[in-house]
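The other protein chains are all here in position, but one chain of the complex has been omitted.
Let's turn to chain A:
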Amino acid sequence: MKPFSVSTPEGTKDLLYSDCLARRGVQAALGSLFRRRGYSEIITPEVEYYDLFLQSGNPLPQEAMRKLVDQSGKILVMRPDNTAPIARICASRLQSANLPLRLYYSQTVFRSGSANRGRNSEIAQCGVELIGAPGRRADLEMVATAVQALEACGVSDFRIELGHAGFFRALAAQLDLDEEAYERLRGAVEGKNFASLEELLDSYGKLPAAAALRKLSMLFGGAEVLDEARSLFDGGEAREALDLLAWLYKELSAAGMENRVQFDLGLVHQLEYYTGVVFRGYAAGAGSVVLSGGRYDNLMASFGRPAPATGFAVDVDAVAGCLAPPEPPVPDTVVHYAPECLRGALRLADSMPPGACQLSPYENPEESVALAGEKGAKCVVFLDNGTVREVKL
């Protein structure tokens, strides 16, 4: 036996029976919702040139991407992200298609570098991109679609959390920070590291922006945090960001989604990528984010076709993990048939629900009965010379 002949590579796994049904169930529910919202599915290659993800300004570190080298020496990566390939398509093959474009995908992304930490290196994602739609209407629809996406999957206890890249940017702009200090500050806000935030802002004293930044990691929760934020800092881009979030909350509430939506103004991940509203989904039973998205108005320009864009991706298996496992089909009937009765046997199998019936591969009737017993079926149907005989077990 070769040492690696029976295990799957680090971070990968086989999905059997109910695990597989659960993943497919989530994908089917999302695909159906996305099609009803006018999105068309696209499939992109599993491998792409490394340059694609450099060009996109992808925030993934290079060690997180799985690399290959093709025959001509070019560096390839296993698709680490679904959005950059879609931006590439919109700027190339679909360059003469009218905007806005609505595209969805259901495909795996590949990551490396999480050895022994129990993380998946293959992540099944299902998501949408709305390319070429500016403004708050598109943001509203996108957040509403995110809420409906988790509802459609059957997640009962979840929250979609909204933030805005502009609020932190406006505050940080007041402080005149160099790149390194900016990144340290952003990291402290993202990590809700209260202690180090105090330390970093120590020298800025009573500056209103510094006072607001000190509180920023606590500005999460219900709509009341928007008012609190406004009382701390209300200038320029910060005001626009808060106005937009307040408007979204009003309209989402009017649509009956107020219990699904909350806010975190300290949501400052991937700031070089996201330009406006950002959001994340949390579900009871999942220890990490199950949905992630936002507005990224600069990405398309890096492929030569400037256009505003917004979208989100669902982590399919993370969502499946918070649902009750699907019931596997109950076996009911085993069909033992003479070869000349094949047509009748197939017709009988087709008349039953999927999984309820299976044909016996055996010639000996006793083996078919034994098979039915092992599988927990309730009866065996014998088809022979036009006669049908049913034996209950």
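Note that in this section a contact is a pair of C-beta atoms (placed from the backbone, for glycine too) under 8 Å apart; a residue touches a chain by one contact, two chains touch by 3 or more; residues count from 1.
The rule is simple: contacts and distances are computed from a predicted model.
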Inset, instruction - Among "Cation/acetate symporter", "Multiple sugar transport system permease protein", "Molybdopterin-dependent oxidoreductase" or "ATP phosphoribosyltransferase", find the name that the UniProt record gives to the complex chain excluded from display. - result: "ATP phosphoribosyltransferase"
Inset, instruction - Sort through A:Arg159, A:Lys215, A:Arg230 or A:Arg305 and give me the one touching the missing partner chain. - result: A:Arg159
Legend entry - Residue touching the undisplayed chain, where the options are A:Arg36, A:Arg93, A:Arg137 or A:Lys192: A:Lys192
Inset, instruction - Identify the residue among A:Tyr49, A:Tyr182, A:Tyr204 or A:Tyr282 that touches the chain left out of the display. - result: A:Tyr282
Legend entry - For chain A, the residues touching the chain missing from this view: 117-118, 157, 159, 161, 191-196, 217, 220-221, 262, 264, 282-284, 286-289
